[in-house]
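All protein chains of the complex are present and in place, except for one that has been dropped.
Letters A and B name the chains as they come in the text, with residue numbers starting at 1 for each one.
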Amino acid sequence: MIASRPVWIALLVAAALAAPFAVYPIFLMKALCFALFACAFNLLLGYVGLLSFGHAAYFGFAAYITGYTAKAWGWPPEVALVAGGAAAAGLGLVFGGLAIRRQGIYFAMITLALAQMLYFFCVQAPFTHGEDGIQAIPRGRLFGLIELGDSLAMYYFVLAVFGAGFLLIQRTIHSPFGQVLKAIRENESRAISLGYRVDRYKLAAFVLSAALSGLAGALMTLVFQFATLNNVHWHLSGEVVLMTLLGGVGTMLGPVVGAFLVAAIQQYLAQLGAWVTIVQGAIFVVCVLLFRRGIVGEIVARLRWLRAGKGK
Amino acid sequence: MFTLLGISSQALFGQLLIGLINGAFYAILSLGLALIFGLLNIINFTHGAQYMMGAFVAWLLLSYAGLGYWAALLIAPIVVGVTGIVVERLFLRRLYQLDHLYGLLLTFGLALILEGVFRQMFGVSGLPYQIPAELSDGYNLGFMFLPKYRAWIILISLVVCIATWLLIEKTKLGSYLRAATENPALVRAFGINVPLMITLTYGFGVALAAFAGVLAAPIYQVSPIMGSNLIIVVFAVVVIGGMGSILGSVVTGFALGLIEGLTKVFYPEASSTAIFIIMAIVLLIKPAGLFGRRA
Partner (left out) sequence: MRFTLKMLLGVAAAALAAANPASAQQISDGVVKIGVLNDQSGLYADLAGPGSVWAAKQAVADFKPAFKVEVIAADHQNKPDIGASIVRQWIDVDKVDLILDVPTSSVVLAVNQIVKEKNKVLIVSTGATADLTGKACTPNSIHWTYDTWALANGTGKAIVKTGGDSWFFITADYAFGHALERDTEAVIVANGGKVLGKVRTPFPGTTDFSSFLLQAQASKSKIIGLANAGGDTINSIKQAAEFGIVKGGQNLAGLLVFLTDIHALGLGTAQGLIMTEAWYWDMNDANRAFAREFAPANKGSYPTMAHAGVYSAVTHYLKAVTELKSDADGAKVVAQMKALPSEDKLFGKGSVRADGRHIHPMYLFEVKKPSESKGPWDYYKVRATIPAEEAFRPLKDGGCPLVN
């Protein structure tokens, strides 16, 4: 018997709520931040067909803004978080406006170039404290009530933000807007000939993706209480591609699974030194060669195949 | 003698010459990338790692076989080129029918593996490699001291770039290659072994990267991470030149070397970013790159 959809969802939510009692909460929070980031990235790659190779820019820029406003100006966490997301959205509007005029490889390259420029800015700007980063950022009190210094409280806050972001993406994809995005992915010229102003749709998706990536970066800043250059480095842009690809491009749960796996590799294989890089590289190769649909994509395809088999 | 913004003309000439030498590396590396992209439609992210392998093979030859720089200049590209052929046969071959992006991702993964393996075997602080005795001195040009080795780099890279260009533009083999880039099915119909040609092209592109690696070994740090920062810059060169354009990548390689040289004088902090600013501007004005035909 295959359980019905609501049952699965209820089980997942229950597991997420109980998780910090079984698994180390900081690891879970980091994985959730990565998961939100990967979901936001997947919105662009999986549903619009645009591969951005500079998504770390939005993640890292928001991290700096949140860190700075929370530390230097003492903004409460929820406001700092929104500020970070808004800054990323603004950056996405500018960068996206430039990048969406191009397609395919050129799009990837131009996003990379723009992200490198932002990296340069962050190295130079005094408020980021260069290589040292912004350190000792306070987590503060949520809405002035809940002390986020407690890691369990912080976990549920992260979970709530992740949930909200996830639902927003889910709603977007299944909305008429999302349908147009998919139409653009499948056949851009047809979408144009149907009278859609493709560029506007793409830009809107880009800004949304940037904003949510920024939210993820901002959240990560609050969890770890620092913001550094690694968050804007192109390695992170590569890692988010890895998460999405490993989990399954164009599936809702895929990026989440991928993010948890990549975070686990970083965390639990850390004793192995250079092997972390080798393992990550090998995963890339195996994914591309053997299961391009990713873990979740592959499972979904198998299930469909099973059901189709039963139907006969 | 004149001065420009407080920099004397002598210093400026010196900097331009240095820029040109750095451009030579960009030119050879982006030439290989452009060849590969032109025929295989794959963005070879492994290029940086293959450049690194070239330098390492030169070091291995010296340490374990007693073969010096000149032998390495010939042997290392062949050895690394053969590994490239293996990679093409085993992996890349399966991706030709798919989106470009899968090629990018696969070669990115391979680059991570290669870098990791070399790190595991040799550490990261690098290995010593001396300039060959014949080239260890230099010329005093009046406005600067030009090491013989740098002069050699300009000379040999120009020779390699021109020879490759002639090979592709002026020979029969080259015309097959260009035709196969345009329409592989038709070329195959003429009885030409296109898959073999693709394999050899990849091997040749990789060999060029390894050649640049050997050239770099005496003057740059020979370490597993020597290619990973360079690769991004070389991508930018290829994109600016027009993906797949041989002439474009060579000219852009040298030109960007010059521009980078100038920024090192006037605004050194930005010298590694200048190239990306140029790339963004070029792409906005001329989406297919300076020498590309169409996006």
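Definition applied: contacts are C-beta pairs under 8 Å (C-beta built on N, C-alpha and C of every residue); 3 or more make two chains touch, one makes a residue touch a chain.
Everything quoted here is computed from the prediction, not taken from an experiment.
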| item | value |
| --- | --- |
| Candidate in contact with the missing chain, chosen from A:82, A:183, A:229 or A:300 | A:229 |
| Residue in contact with the excluded chain [from B:199, B:223 or B:249] | B:223 |
| Option from A:129, A:202 or A:293 whose C-beta touches the chain left out | A:129 |
| Interface with the undisplayed chain - residues on chain A | 24, 26-27, 30, 120, 123-124, 129-133, 135-136, 220, 224-226, 228-231, 266-267, 270-277 |
| Residues belonging to chain B that touch the chain removed from view | 8, 11, 14-15, 18-19, 21-22, 116, 119-120, 123-128, 130-131, 138, 144-145, 147, 149-150, 218-223, 225-226, 229-230, 233, 261, 264-265, 268-273 |
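In this text, only the chains that are shown with their structure count from here on.
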| item | value |
| --- | --- |
| Chain B to chain A touching residues, read off their complex | 43, 91, 94-95, 98-102, 104-106, 108-117, 119-120, 232, 235-236, 239, 243, 269-270, 272-273, 276-277, 279-280, 283-284, 287, 295 |
| Chain A residues touching chain B - in the complex, by the definition given at the top | 51, 98, 101-106, 108-110, 112-114, 116-117, 119-120, 124, 234, 238, 241, 245, 273-278, 280-285, 287-289, 292 |
